[in-house]
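To start, the structure itself, in structure tokens.
Complex shown without one protein chain; remaining protein chains in place.
Lettered A, B and C in written order, each chain numbered from 1.
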Amino acid sequence: MDDIWAYPYRLGIGIFFVVGTLVFMGAFIGIAVWLEKALKEDDTKK
Amino acid sequence: MAENKNDNLDDDVSRRRFFTLMGLGVGWGGLLTALGGVGVGAARYMLPSVLYEPPTVFKIGTPDEYGIGVDTKLKKERQIWVVRNERGLYVMIAICRHLGCTPNFFQDQALFRCPCHGSIYDTRGNVLGGPAPRTLWRAGISLDPVDGQIVVDFNMRQDPDPKGTPEGLMVEEMGREVEPYFLKV
Amino acid sequence: MSENASESSKSLPKQGKLADLIKKTASEKIGPENTVLVWPNLVYLELIAIMVAVATILFLSLVSPAPLEELASADTTPNPTKAPWYFLGLQELLVYFDPWLAGMVLPTFIIIGLVLIPYVDPSPLGKGYYTFKERKFSMLGFGFGLALWWVLILIGVFFRGLDWSWYWPWDDPHVHQPAGAVKLVDLEILLQDFLGLNEAPLVTLGRYAVTMSNLLTWAMFLGFYAVGFTVPFLFFREFYRKLGFVRYNLVMFFFISMMGVPMKIFLRLLADIKYVLVTPWFKI
Partner (left out) sequence: MLKLLQKIRSIVNQTQVFKSIFRHGYPDTDANRALVMFSNVILHLHPVRVRRGALKIKFTWCLGGLTFLFFILLAITGVILMFYYVPDTRRAYNDIRDLGTVIYFGSLFRAVHRWSAHAMVFSVWMHMTRVFMTGSYKPPREFNWVVGVILLVTTLVLSWTGYLLPWDQLALWAVTVGSKMAEATPFVGAAGPFGPELGRNSGNDMAFALLGGTVVGQSALLRFYVLHCLALPLITALFIAVHFWRIRKDGFSGPL
């Protein structure tokens, strides 16, 4: 183990996996929360 | 036969019930059998009995045309590599054991590497890396007694069970170098 | 359904939530005053959507026509060979799992899992409106699977290059990565060396030579599922009670299998493990 950041990029890919999954999940949940709020406001406006 | 107990009480109804049930059983049973038969027939129909594919037994010249190492000149035409070591000659099929792509040979590394999912093989066909689950096939070969050419049977393939080791998936080499997959020439 | 609803309303910590929902649903006015005519209201909306979509497709088609590669030839595989983007998640899985698993069993599990969703989640909470608070577990579970799939697609599209090696955007895409850098080992061999176990098989069943380390990998594999099934049962009684025996086991089976996929990927990435379980017939 000379350079952990060199190819085959073990740590880099591992971090990419975790961060990528979290970002996508965050976006998924975030969109649900945003739309929940947005649609509720639409109702009250009318 | 639960119905038979009621014979004296309500003979007529029970007989009608019996025939109804029998009729239903025969009807549905017959229909399902027929449908099942059609299904089996359709499945068999999809497996053709006659193939129009290129011949799988061919000649590749005499053994002295091939020097020590991996010869890639027949990869394009025949999808094979001809390999000679100190003891003799064998023919490997240029089909990756992972998902059937054609690996490339890297002379400087003495490795076969597959472009599809990165499987790595050494010149004996052992898996050094990547997802390949088995070692490369070796084709059945023999010498034509008339003109001395090597005859390759593309569909006759040596496929031993490899053993997982720290170096990769390995097959004991001496066990592979047997007829008809090896020519001691 | 109604039985289920009354059961969960009894058990919910915030008792009022479901009761409120039922009240709201009952008082919901679906009379003419809350509806509109489809023509013109909806029909025109659809017309606009159709025009925008067709215009976009036409624009894309004019800007970027369909490509045609060289004539098919069985002797040379282009390097790298990439499937269309929507299959790249699958192609990426094939790096970490054998073809029978990545190509057949996992997709089948995904499809069966999707089909089962409405049958294992009949709770009326969150029906017909966006919400996260009211159905955290199902949103997180589905979101995780979805995220994993999209991350795998992203990797396939942007981070795979020659020989299907990993290339960061700043790597030179025309230089092959060093081939010898990764040596893959089976888990049972690692265990054997690490614990100094005997290589000789304990029993031989036909082609199957069962060694001590092989048994150990079986124990770890089955143990992973056993722990996965037991822990929520013991510590989230409410979750188990709401789902019932059959639903709980179905949900947990697919959930644990889904979690197993990234775990195997991490074992491969960080510990260079090729297979966690080896038999003569299949390897996982």
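Remarks
Going forward, a contact is a pair of C-beta atoms (placed from the backbone, for glycine too) under 8 Å apart; a residue touches a chain by one contact, two chains touch by 3 or more.
Bear in mind the structure is a predicted one, so any value in this text is a computation, not a measurement.
In terms of the touch definition stated at the top, the absent chain reaches A, B, C within the entire complex.
In the complete complex, the hidden chain is touched by one of C:77, C:165 or C:192, namely C:77. In the full complex, chain A touches the hidden chain at residues 28, 31-32, 35, 38-39, 42-43, 46.
On the side of chain B, touch with the chain left out of the figure occurs at residues 43, 46-48, 51-53, 98-101, 116, 155.
Seen across the whole complex, the unshown chain contacts chain C at 1, 28, 30, 32, 34-43, 45-46, 49-50, 53-54, 57-58, 60-62, 64-66, 68-74, 76-78, 81, 83-87, 91, 98-100, 103-105, 111, 114-115, 117-119, 121-131, 135, 139, 142, 146, 281-282.
Here is the rule we go by: only the chains that are shown with their structure count from here on.
Remark: chain B and chain C have CA centroids separated by 30 Å (rounded to whole angstrom). For the pair chain A and chain B, the distance between C-alpha centroids works out to 42 Å.
Per-chain Cα centroids separate chain A from chain C by 15 Å.
The residues of chain B never reach two or more other chains; the list is empty. Residues of chain C in contact with two or more other chains: 165, 182. Across the complex, chain C meets chain A through its residues 129-132, 139-140, 143-144, 146-148, 150-151, 154-155, 159, 165-166, 168, 177-178, 181-182, 262, 265-266, 269-270.
Chain B contributes residues 75-77, 79, 94, 98-99, 101-104, 106, 109, 111, 113-118, 120, 128-131, 133, 161, 164-169 to its touches with chain C in the complex. Of all the residues in chain A, the ones that touch chain C in their complex are 7-14, 16-17, 20-25, 28-29, 32-33, 35-36, 39.
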